[in-house]
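Please see the structure below; I have some questions.
And then chain A:
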Amino acid sequence: MNPILFHLLTIVILLAALLTVASMLIWGERRLLALWQDRYGPNRVGPLGLGQVVADIVKILAKEDWIPPFADKAVFQIAPGVILVATMTAFAVVPFAPGLAVADVNVGLLFFLAMSSMSVYSVALAGWSSNDKYSLLGSMRAISQMVSYEVFMGLSLMGVVIQVGSFRLGDIVLAQQRLWFALPQFLGLVVFFIAGLAETRRIPYDLPEAENELVAGYHTEYSGMKFASFFLGEYVGVTLFSSLVTTLFLGGWLGPVLPPLVWFILKTVLLVCLFILVRGSLPRPRYDQLMAMGWKIMLPLSLANLLVTGAIVLAREGAR
Partner candidate 1 sequence: MLTIYIHNEPYRVKAGINLLEACLSLGFNVPYFCWHPAIKSVGACRQCAVKVFKGPEDTRGTLLMSCVVPVADGMRISIDDPEAVHFRARVIEWLMLNHPHDCPVCDEGGECHLQDMTVMTGHVQRRTRFPKRTHVNQDLGPFVAHEMNRCIQCYRCQRFYCDYAGGRDFGVFGWHDGVYFGRAQSGTLQSEFAGNLVEVCPTGVFTDKSLAQHYTRKWDLTTGPSICVHCGLGCNTIPGARYGQLRRVYSRFNSQVNGYFLCDRGRYGYEFVNSDRRILQPRLRQEDGSLAPVAKAQALAFVGQALQRGKAIGIGSPRASLETNFALRKLVGAEHYFQGESAQKSAISEAILDCLQRGPTPTVSLHEVETCDAVLLLGEDVLNTAPMLGLAIRQASRNQPLEEVARLNVPFWLDLVARLITQDQIGPIFIAATGATRLDGLARQIYRAAPDDLARIGLAIAHLVDPTAPEVSRLPDDAFSFAHPVAEVLKAAKRPLIVSGPSLGSVELIHAAANAAWALTRAGKDARLCYAAESCNSLGAAMLGGGDLTAALELLRSGQADTVLIVENDLRRHMPENDFEELLSLARCVIAVDHLEQATTQRAHCVLPAATFAEAEGTLINNEGRAQRFYKVLPPPAAVQESWRWMGELWVASGRGEASPWPNFDAIVAALASEFAIFKDVPALAPPASFRQVGQKIGRQPHRYSGRTAETADQTVFEPPPPEDADSALAFSMEGTPLEPPSALIPRYWAPGWNSLAALNKFQIEVGGPLHDGDPGQRLIAPKPYPQSPYFKDFVSPFARRPQQFLVVPHHHIYGSEPLSAASAPVASLCPKPYIALNGADAAAAGIAGADQEVVLSLAGASLRLSVILDSTLAASLAAVPAGIAPFEGLDLPAWGTIAAAPAGGQRGGGGS
Partner candidate 2 sequence: MFTAIRTLFQVFLHGFRRRYTVQYPEQRRYLPPRWRGRIILSRDKKGNERCVACYLCAAACPVGCIALGATQDEHGRRYPEFFRINFSRCIFCGYCEEACPTYAIQLTPDYEMSEYQRPGMVYEKEDLLIDGEGKYKDYDFYQVAAVSIKDKGKGQGLNERPPVDVRGLLP
C-alpha cells in the first residue's frame, strides 16, 4: 500500500473514530453517571438509549448559532476550533498498536505536551472574546489553572522518559514489556492523572466552568455547534489523556491473547470510565485549594518522583 495513502487513511479513520467516540461519550457519561447515582440515564431513544447521541447531535445542529453583538466576532468564532484541532492533533503521536500511529515521531511526548497546552488558548480566547464578566472570570481561572498544572504534568512524565530514555511513544510502550510503568512510576501516574483532570477541566477541576458560580464560565455565550465544539473538545481531551495514560503507564497495546488494538482500546475505555467515576464522586475544590494543591503538593511530589527516578537510574547506570 502506498504509505501516503495509508497515512491518509489512518488519519481519516482516526478522526472519524475520535469524533464518534467523543459523541458516544455524551451518552456514555450520562448512562454511567446515572448508573452510579441509581438512575437509568437516557434509555428511551433507540436500544439502550443509544439514539440519544443522534438526537443530541440533531438538536445541537438545529440550534441557533448565535454570536452576541458585543463579542469580538472573529476570535469568538476561532476559539472553539482551537481546542478541537489541538486535542485531535495530539492524537497523531499516539501508537494504537504496533505500527499503527499517524506519526510515531521521536519527540512524540513533547509534541503531546505542546498540543495539550494549546487548548488553553481556546479557553482563554473564548472567555476574552465573549466580552462578558462570567466568561472572562472563567477563562482567567482556566489560564492560571493550566499554567499551574502544566508544570508538574510535564515533570510527572519525565520519570518515564528517564526510564525509557526516549520521547518516542512507541519506545515507551515497548519499554513496558516486562513491567508496566504504573508500578515504578506510580507517583507519576497519580500526578499525571490529576493533571489530566485539570487539563481537560473535568470535575472536580471544572473551575473555569463552575456553573453554580459563573453560569457556564468561559462558554457562557456559546450556543449551537460552537458550544458543541467545546464539548467535543472536552471529550476528545478525556480520550486523549486516557490513551496517554494507557500508553505511558499501562503498557499501551501490550497484553496477552487479544489483539494489541483491542487491548489498547480496552485500557483506554476503562480509564475514561474512571474519569467519569471521578466526576460522579468528587466535589469541586475552592480556587485557592486548587492552587495550593498544584503548587504545594503536586509539584513537590513530581519533583521528588523525578529526583528518585533519576537517582535510581543513575545508580543502576553506575552499577553496570
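By our rule, contacts are C-beta pairs under 8 Å (C-beta built on N, C-alpha and C of every residue); 3 or more make two chains touch, one makes a residue touch a chain; residues count from 1.
Regarding selection, all candidates are chains of the complex that A comes from, given by their letters.
For clarity, every value in this text was computed on a predicted model and none was experimentally measured.
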Original post:
All of 1 or 2 sit in the same complex as chain A; which one actually touches it?
Top reply: 2
**OP:** Could you please specify the touching residues of chain A with respect to candidate 2 in the complex?
**Re:** 34-40, 277-278, 280-282
